[in-house]
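I'd like to ask you about the structure that follows.
Note that one protein chain of the assembly has been removed; the remaining protein chains are unaltered in position.
This part shows chain A:
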Amino acid sequence: MRFTGVMNDIMCIRQFASIVNAVARLSKTCVLRITATHLYLIANEAGIVNSSPGLWAELDQGHFFNVFNMGGVSEENNEIFLEMEPDTLSKTLSSFTSTQTAARFLKIKLTKKHSPCLTLEVELPSLSVHARIVVHDVPVRPLPRRQWSLYQEPEMPQCDTSLYLPPLKQLRHVVERMKTQASHITLAGNRRGTLVLSMSTDTVTVSTYFRHLSMPTWDRDDGGREGEPEELRSATVDIKRLALFLTGEQIGPSKVICNIVEGRLIHMFLLHEDVTLQYFLPAATNVY
């Protein structure tokens, strides 16, 4: 197994750091899957639905890396699966990406020191002629082949409602205020572009209505759904998890799709040019 990648563009390094940061917030451990074309960050614990991953981030290798060199376990299985703590990687990356010490390049390499590590090498600018090279080692654990099947791409759920979310900042305010009062939130949507966020406790019931949201087109050609287009389909989820997901706006997604599977699941699909991030929030049972 070998892997070496070099990023030369600070914008790419920053974007990569913000994705790792988003993953770190949502999950304690994750798996970095490296293939010839893509990098994946996968976490299982976030929400187990049919034992498929709860978090799935897909990064186009060509967008991020100027040099990319990898070799998997064998010819026919040309992939690498590394388990690690995204938090350690995120902290390392954020120290490189602050405005004062913008790195000139970032080299990521799979190495074997005392144990397997992802070695991050950066060149930081300095006032003198000699640039500083900083090396960080992030411990990783290569996953054996038999565990790979746990980290396969989750299937797109057969959703009841699919909507483009309003600006995340706006949504986050509403969710944050609801979070102070309740532990669960209900998301409901219909096929007229309405999204309702609601929560209720013994003392208070709050519902926020977003109207005239646009809808992804795949919703329309699916004949499987019955019922009136006005009918609301809802799922109730843990409000803290939703709030954590919404703070991930640093990625600056161009579009976020929210898919609701009634009573079972909320599937968030974050789209950016060369990055996609999927997050599955399982519905809470026995809330009311």
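A few remarks follow.
As a working rule, a contact is a pair of C-beta atoms (placed from the backbone, for glycine too) under 8 Å apart; a residue touches a chain by one contact, two chains touch by 3 or more; residues count from 1.
Rule of thumb we're sticking to: contacts and distances are computed from a predicted model.
Per its UniProt entry, the chain excluded from the display bears the name "Cell cycle checkpoint protein RAD1", taken from "Cell cycle checkpoint protein RAD1", "3' exoribonuclease family, domain 1 containing protein, expressed", "Ubiquitin-related modifier 1 homolog" or "Small ribosomal subunit protein uS7m". Check A:77, A:158 or A:207 against the missing chain and you find that the one touching it is A:207. Only one of the listed residues, A:37, A:128, A:149 or A:180, touches the absent chain: A:180. Take chain A: the residues that touch the chain left off the picture are 166-167, 169-170, 173-174, 176-178, 180-181, 186, 188, 190, 194, 196, 198, 201-212, 230, 232, 234.
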